[in-house]
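Structure below; questions to follow.
With one protein chain withheld, the remaining protein chains of the complex are depicted in position.
Chain lettering (A, B, C, D, E and F) follows the sequence in which the chains are written, and residue indices restart at 1 in each chain.
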Amino acid sequence: MKKILIILLLAGLGFYIATTYTGIGFGEPHFKHGVKDTYLKQTVQSLHVANTVTAIVVNFRGFDTLGEVTVLFLAVTALGSILYKKRHEVGVRSVLFSSSSIVTAGSKLLFPAIILLGAYVFIHGHLTPGGGFQGGVIIATGFLLMLLAYRNYSVSHIILSIVESIAGITFAGIGLLGLIYGETFLQNFLPVGVLNNVFSGGIIPIIYIAVGFKVAAELTGVIYTILHEKGESNG
Amino acid sequence: MTTIIYIALILMAFGMLLSFIRFVKGPNTADRTVALDTLTTIGTAALVLLGYMFHRYIYVDVALIYAVLGFIGVIVIARYLEGAL
Amino acid sequence: MKQLTLKEKAERFIINWVFLMLVWLMFTKTFFWQEVVVGAVTTMLISLASVPLFTCCTIKIFSPVRIFWIFYYFWVFLAALIMANFDVARRVLTPSLPINPGIVKFKTKLKTPFAKMVLANSITLTPGTLSVDIIGDTFYIHWIDVKTTDPDKAFKDIAEPFEKVLLKIF
Amino acid sequence: MDNALFDLLDYAVYGTAILVMLIGIYGALAKKSLLKIVIGLSVSDSGLNMLIVAIGYLKGGTAPIFSPGYLDGTNKLMVDPVPQALVLTAIVIGFGVTAVALALVIRLYRHHGTLNIDEIKNLKW
Amino acid sequence: MSAMEIIGAILLLIGSAFLFLGGLGIYRMPDTYNRLQAGTKATTLGAMSLILGVGFLEPSWMIKTLIIIIFIAYSNPISSHALARANYKRKHFPLILHGDVKEMDAYREVTEKEENKEEKK
Amino acid sequence: MIYFILILFLMILMIAAAIYSVYQKDLMYATIGTGIVSLALSILFYLLQAPDVALTEAAIGAALTTIIFVIAIRNTIRYEGDD
Partner (left out) sequence: MVGTPVLFIAIPLLAAFLIPLLGMIWKELVRIVPGLVLIYLLILAVNLLDHVMVHGPIIEIIAGWAPPIGINLVFSAFSGFLVTIMIFLGLLIWLYSYRFKKNVGYEPAKKYFLLLMMLITGSVGIVLTGDIFNMFVFIEITGISAYGLTAFYTGRDSAEASFKYLMLGSIASTFLLLAIMIIYSQLGTLNMADIANRIHTMNPTYKIISLIFFITALGIEAEIFPLNGWAPDAYSEAPGPVGAAFAGIVVKASVYAIIRYIFTIFDVDGAFNFLIIIGMLTLIIAEMAAIRQEKLKRMLAYSSIGQMGLVLVAFGFGTEEGVYAALFLMLNHAIIKSLLFFSGSYLVYNSKDKLIAEMNGLGKKLPITSFLFALGAFAIIGLPPFAGFWSKLSVLTAAADKNMIFIMSLILFVSLIELVYYLRVVNRLYNSKEKASSIEVKKPTANALITMLVLGGLILLIGFYPDVVTGVLHKASAALMDKSQYIHNVLSINQ
C-alpha cells in the first residue's frame, strides 16, 4: 500500500518535472542575456585561463568553492564526531592481512604514479579538464590502494590534519590577500601570464593546488577513519 | 573512416551489453565484479575513441583516470571478498 | 622494514625520479621549460616521499644490456598476448566451448617480488592462464585447458620463455 | 533522419535523468534497509547531476576549454560552462553527505543491531 | 587515406572486435575463473589495440595513448588476479570438467592447510 | 546517428543499473550496480561535452563511493531483510 502511494506520488512529481524540463528544451540556447557569454569571453581575455569551468569554479564563483571545501571539511569533522571512540586500541590494523605479493608489489610501483597523476591533474587544472577536487580524489585513492594492500601501512593523523589546515588557510588567506592588495575578497592580484602556459591565470593555479592538497588530506582522513571503524558486532 | 568508428562503437556497445547481462545474471559477487571490470575497460577504450571523434586532445585525460581508478575499485571489492577488510 | 643505507636511498631516489619524470613527460607531451621545471619539482618531491616504498629494481636497470633485454621481453610478451587473444577468441566463438579448466602449480627461480609480479602479470595475459596466487616461489595458475598437472612440464609450457628473459633483466 | 532522432533525444535525455532521479528517491522512500536508503539517495544524486549538465548542453557545441588544439579549429560553439561548474560543487557536496549518512548508518547498526527501519522506533513513518 | 590511417583503422577494428569478444566470453563462460580469463585477456588486448589505433589515427596523441596502454596493461592483470584469489578464498572452487579434482586443482591444498591452521587455533 | 544510438544505449544501461541497484536485496550487488551507474553517467557526461564533470564522476564513483559503501556493509549486514 505504502509503495503504491509512493509510486503514485513520484509519478506525479515526475510528470511535473518532466513536462517542465522538456518544455525547456534540450540542446538549444535557452536565454539571450545570460552570464555565460561574459564568462567565456573574460576567461580568455582577462584571466588567460584555458579552462572556463576552472575559471568559474575558482575565480568567478570562487566563493562557492570555498564553501564546498568547507563542506568536505565539515563532513570529515562530523564523520569523526559520529564514529568517535576513545582511541585506546592504538595498534589497530586497517586491514586484517596483507594482500598477495602480486598486489603489494604492483601497488608499490603504481602508488607514486597515481600520486603523480593526481598532481598532474591539479597542476594542470586550468589547462585541461580536472582540478583540485579531481586531483585530490585521485591522490586519496592512491592512499586507499596502499591502505588496502598492506597490513601495516598507516597514515599519520597529525600530518593529515596539518596539511589540511595549511591548505585551507592558504585558500582563505589568498582570499584575504586579495582584499588587501586588490579591492575584493579572492581578487586576482598576480600577473596572469600567457594563455595555455602552466604559469598563467594568476591565483587560480595556486588556489587549485591548495584545494588539491586539502581534498586529498580530507578524503584520506575519511578513508582512514572509516577503514578503522571495526564494528563491535562484527569482530 | 567514420564507418569504421561506427562499427567499432557498435561492437563495443554490444560487448558492454553482454557484460551487463552477465552482471545481472552472475551467480556471485565475483562474477558481477568481473562484469564491472570489463565494463570499465571497454568504457575506457570508448572514452578514447569518443575523444578522437570529438577531435579534442584534452578529453583523453578522463580515460587515463578511468584506467587507473577502475582498477582500485575492483581491488576494493576483491579485498572485501577475501575477508581482509 | 630494514634500515636503508644512504647509498640505497640515493639509488632508489634517482631511479624513482627518472621513472616519474618519464611519466610526467608522457603526461604533458612537451619540453616547454615551465612544464619541465614544474614536473621536475613535483616528481622530486614525490620520489623523496616514496623512497621507503620504491623497490622495483636497482640502478643497474639503466645498463644498455638490460634495456635491450627489456625490449626483447616486450616483443616476447606482445607475441604471447596476441596468441592469447586468438586463443580466447577461438574458445569463445566455438559453440561447444572447448575448455578443460583446472589449477596447476610450479616453482620459479625469480627472487624479487617485483620480478614475480611481472611474471605473474605476463602469465595472466598469455594463452589460457590466470595466476591465482603466489606463495613463496610457488605459482598457482588457473589453466583453461590443462595439458599436464606435473609442475615441471607446466612450467615449461607456461612460464619458461618469460622467465629466461626476466632472469636476465632482474 | 538525424533531426527526427534528435527530437526524440530531447525527451530522452531529460527523461532518463528524471527517471533515474525518481528511481533513487523511490528507493530512499520505499525501502526498509537504511543502507538501501543511502544507495537510493546517491542514485538520485546521479540523476540530478545529469539533468543539470544536460541543461547546459548545446547541439554541436564542444567543451568550454580553450586548449591549443581548439583555437586552431573551426568549431567555435561552446556548451554552457556554468552548469558544469555547479555540478562539480554538487557532486562533491553529495559525496560528503553520503559519507556522513553512512557513518550514521554504522552507528545506528551498532545501537540497534538491525538496519530495518521498522525496528528502529523513531524512523518509522 | 595515408598508411598511418590504414594501420589505425585496422587496429581500431581489431580492438573493438576483441572488446566485443571479451563481453561475449564473459557471457558464455561457465565459471568465474574462465570468465576472468576471457574478460581480462580479450578486453586488455582489445583496449590496447583500440587505443593504439587512435594513436595512429592522430599521431600527436600517441604518447598519451601509450601511457594509457601501459596503465591498462599493468593494472588489469593485477585486478583479475586479486579477484581470482578472493573468489577462491570465498570457497568458490573452479569448475573441473575432466579428471580428478585433487589433481586438477592444485591450489586446494593451500586453502585446506589454512583451514586446518585455523581449526587448531 | 551513432551519437544518438550510443547515448540511448548508455541511458538504458544507466536506468537498468539504477533499477537493479535499488531492487537488489544483496547490498553488495547494489553497490556494484551504483558503480555501473557511475560509469555510464561518466561516459554520458563525456558525450554531453562536460569532461570536467566526467572526470569528477569517474574519480569519485570508481573507487571512493565503492569503498565507503563496502565498509558500511562490512560493519553492518550484507542482506536487506524481507519487506
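Some notes on this structure:
One rule holds in what follows: a residue touches a chain if its C-beta (ideal position, glycine included) is under 8 Å from a C-beta of that chain, and two chains touch if they have at least 3 such contacts.
For clarity, every value in this text was computed on a predicted model and none was experimentally measured.
Remark: the absent chain touches shown chains A, D in the intact complex. In the complete complex, the hidden chain is touched by one of A:R61, A:K108 or A:H126, namely A:R61.
Listed here are the subunit D residues that touch the chain not shown: 21, 25, 28, 34, 37, 41, 44-45, 48, 51-52, 55, 82-83, 86, 89-90, 93, 96-97, 100-101, 104-105, 107-108, 111, 120-123, 125.
Of the residues in subunit A, those that touch the hidden partner chain are 16-17, 20-21, 23-24, 30-36, 38-39, 42, 59-64, 66-68, 70-71, 73-75, 77-78, 80-82, 84, 86, 158, 161-162, 164-166, 168-169, 172-173, 175-176, 178-179, 182-188.
One rule holds for everything that comes next: only the chains that are shown with their structure count from here on.
The fewest steps needed to get from subunit D to subunit E, moving only between touching chains, is 2. Least step count on the touch graph, subunit B to subunit F: 1. The geometric centre of subunit A is 32 Å away from that of subunit E, both derived from CA atoms. A separation of 20 Å divides the Cα centre of subunit B from that of subunit D.
Spacing of subunit A relative to subunit D, judged by their CA centroids, is 17 angstrom.
Listed for subunit E are residues 21, 24, 36, 40, 44, 46, 60, 64, 67, 71, 74-75, 78, 80-82, 85, each touching two or more other chains.
Multi-chain contact residues of subunit F (touching two or more other chains): 1, 49, 51-52, 54-56, 59-60, 62-64, 67-68, 71, 73-76. The chain pairs satisfying the stated touch condition come to A-B, A-C, A-D, A-E, A-F, B-D, B-E, B-F, C-E, D-F. Within the complex, the subunit F residues that touch subunit A are 51-52, 54-56, 59-60, 62-64, 67-68, 71, 74-76. Subunit E meets subunit B in the complex at residues 1, 5, 9, 12-13, 15-17, 19-24, 26-27, 32, 35-36, 39-40, 43-44, 46-47, 50-51, 54, 57-58, 60-61, 64-65, 67-68, 71-72, 75-76, 78-80, 82-83, 85-87, 89-90, 92. If you check the complex, the residues on subunit A that touch subunit B are 95-97, 99, 103, 110, 113-114, 117, 121, 127-130, 134, 138, 141, 144-145, 148-149, 227.
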